[in-house]
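Complex shown without one protein chain; remaining protein chains in place.
Each chain gets a letter, A, B and C, in the order it is written, and its residues are counted from 1.
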Amino acid sequence: MEENVLEKEIFFPTMLVPFGPQHPASGHFHAMLKCDGEQVVELIPYPGYLHRGFEKLMEYRLHVQNSMLVDRICVLDPFANEMGYANVVEKAVGVEAPEKGKFIRTIMAELGRILSHITWIGVLSMALGLDSGTRIAWGDREKIIRLNEIATGGRIYPCFFVPGGVRRGFPEGFKEKALKVLDYLEKQLNLYDNLVFQNKTVHVRLERVGVFDSKEAAALGATGPNLRACGIDTDVRRDEPYDAYPEADFKAVTMKEGDGYARALCRRGEISESISMVRQLLEKMPRGKIRIKELALAKAPVGDAHFCCESARGELCFYMVSDGTNKPYRVKVRGPSFSHTLSEFPYLVRGASIADVPAIYWSLDPCPSDMDR
Amino acid sequence: MSEEITSSLKSNFPASITGIVSEDKNFSLTAKKEEFCEMLSWLKDSGFDHLSDVTCVDFIEEKEFEVIYHLWSHTRKLRGAVKVRIPRESPSIRSVVDLWAGAQIHERENHEMFGINFDGNPNLSPLFLEDWEEIPPFRKDFNSREYVKKKYYGGE
Amino acid sequence: MSISKPFSIVKHLFKKPMTLAFPFEALEPVTDYRGRQVLDLERCVGCGTCAWICPNEAIEIVEYNGRKYPKIHLGKCCFCGLCAEYCPSEALKMTAEAMISMFNKAEAVYGPDKLSGKAK
Partner (left out) sequence: MESLRPKWGTRSKNEARAWSLWVVNYFNSCGFIELLPWVGSGYDMERFGILAVGSPRHADVLVVAGYITKKAAKRVKMIYDEMPSPKYVMALGSCPMTGGMYWDSYSTVKRIDEYVPVDVWILGCPPKPENVGHGIVMAMKAIKGGFEGH
């Protein structure tokens, strides 16, 4: 009888496998995977490829100049960053933006969330080797960018929200165009369901991959869809309402499982919620002023202000200390991707197989430029 | 809502709390360096299970660093900030890694950007910057514009 | 799953393609797009507000035909439009022109003559 070759185990030395920075599925992130055979023992992250020192740069600039600077923090979701900064300055000065300005901000921020999630569908599909999903999602993305362009005058970086409101109102016919795009996207969501979310390949690769329970997730600093996917019902938009969010009727999408697939479905649900929110807010749009222009160069009194908003990735906080001039003394940006990539990702890949690493990474939806700042 | 937390904090730690600002849904207070860890541990047990942020402000004129812990409670829906002042000459403070595992990376960032030592943190190696030889960049006495002029524009 | 489902892709053959045949067709330009600036030489008073508000210090005030005008280094510009917004005499305006690519780095500096369209 032949000797059973499978009886003896293969000997693997512990080895280091680099992940990134030049890798199709890593973004601009570098990590070393310490592997025992196929299994990842430890992940050592080396971030900093996109570090620009935003918090230092902002100390030298006027508030209105900082508004142009902050949307570069996260390329995929610039509106949330602008919203956070505009609001923290308003909070420090003690003046609120006009009602219409708040509505415009909220509508654009929700469109930004849809934009970010659709980009993420493309990236996730790319990481899972589902090329048609990538092409279609990144093609649809153009439609929302076109809306941004019409409303704000900038494609990716709108430079649109300033302390005191927004820089201009919606142009004529924007509402009809926006509703048309939303209808189109709603139709496309069915396609994404068939193509990505209910696809057997995606399901098998994401289910029971990268699981954490609610206690671990909270201790590691998870926020946003990643946290809601393990059953904790927290949403800054609902719990600490800002701008026009009290006017909109929405629910935070939660799941129980806490695995990669639950995170994906959470984001899928958020797209639908955002679409309905934009529709409601476009209907309720009030009349009036859009901006208090003096606030852009106003001096904030000595003290500090802390403001949190919900970006597409999770809790985005701005903490500003002011010394009585029209420049901040210190700004701290708490980006959601910072803890997602640097404390949750190393925890989740421990014990996973190498092939699952890109799937776990993109199921967390990190943004490397938000992480490094 | 935050009243009840701040009043019970006051009765538990009467000696070390100064400057409480308490609003409807958030509060902030300044704690003494000796007892802040017990206070954070008490807050964690009473529902503040999310450490949003550890950050630092360099008050160069007062020769002090202020380390700020931003907390959030998923159950109470409350936000809190605990501020601790430490001297600028020997900046060192106890680590809170054993309370929140996510604090590790925040403390590592603050160590790199401000040069604060967090006693008890297992890994404080440089995070973002490679081959950095100047003083930590987020300190107020580091002038980014002068550094850039010297390094990149040949001192123009 | 029904047996006809895979054949539903056939309908995409008759749809308008998503792709834009770029060099031959283009999307119609948005009127208020923030592209490069133009300068009205008559209206400009040379006050220097644009140079002060620019977050990138891309604007420099230079002498041209005996008067003071801004010179913009488009390689530093971030196209935020603050210079046009804060211009007191509305001399500096943003246009929708965004086709700015070059082989030579020096072409990125737009002096008053280039900004006003007097020189190519």
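Everything that follows uses one rule, which is that a residue touches a chain if its C-beta (ideal position, glycine included) is under 8 Å from a C-beta of that chain, and two chains touch if they have at least 3 such contacts.
Since the model is a prediction, treat every value here as computed from it, not as a measurement.
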**Study point:** Interface partners of the hidden chain - shown chains only, full complex considered
**Key:** A, B, C
Point to revise | Given A:M108, A:L124 or A:A137, the one touching the chain that is not displayed | key: A:A137
**Study point:** Among A:Y157, A:F197, A:Y245 or A:Y261, residue touching the chain not depicted
**Key:** A:Y157
Exercise for review: Please give every residue of subunit B in contact with the chain that is not shown.
Suggested key: 128-131, 134, 137, 142, 144-145, 147-148, 151-153
Check your understanding: What residues on subunit C make contact with the chain left out of this view?
Key -> 18-23, 26-27, 55-57, 73-79, 98-103, 105, 108
**Study point:** Residue numbers in subunit A that touch the chain omitted from display
**Key:** 21-24, 28, 48-53, 56-57, 60, 69, 72, 75-76, 119, 122, 134-139, 141-142, 145, 155-157, 368-369
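Here is the rule we go by: only the chains that are shown with their structure count from here on.
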Check your understanding: Which pairing of chains gives the most C-beta pairs in contact?
Key -> A-B
Exercise for review: State the chain with the largest centre-to-centre distance from subunit A, centres being mean CA positions.
Suggested key: C
Check your understanding: Taking each chain's centre as the mean position of its Cα atoms, how many Å separate subunit A from subunit B?
Key -> 24
Exercise for review: Find the geometric centre of each of subunit B and subunit C from their Cα atoms only, then give the gap between the two centres in Å, rounded to an integer.
Suggested key: 42
Exercise for review: Mind pulling the residue numbers of subunit C that touch at least two other chains?
Suggested key: none
Review point. Mind pulling the subunit B residues that touch 2 or more other chains?
Key: none
Review point. Subunit A touches which residues of subunit C in the complex?
Key: 18-19, 27, 30-34, 53, 55, 78-82, 85, 94
**Study point:** Partner subunit A, residues of subunit B touching it in the complex
**Key:** 25-26, 28, 49-53, 55, 57-58, 68, 70, 72, 74, 77, 79, 81, 100-102, 104-106, 109, 113, 127-130, 137-138, 142, 144-145
**Study point:** Residue numbers on subunit A that touch subunit C, as the complex places them
**Key:** 61-62, 64-65, 68-69, 136, 139, 146, 149-150, 153-154, 157, 159, 167-168, 171
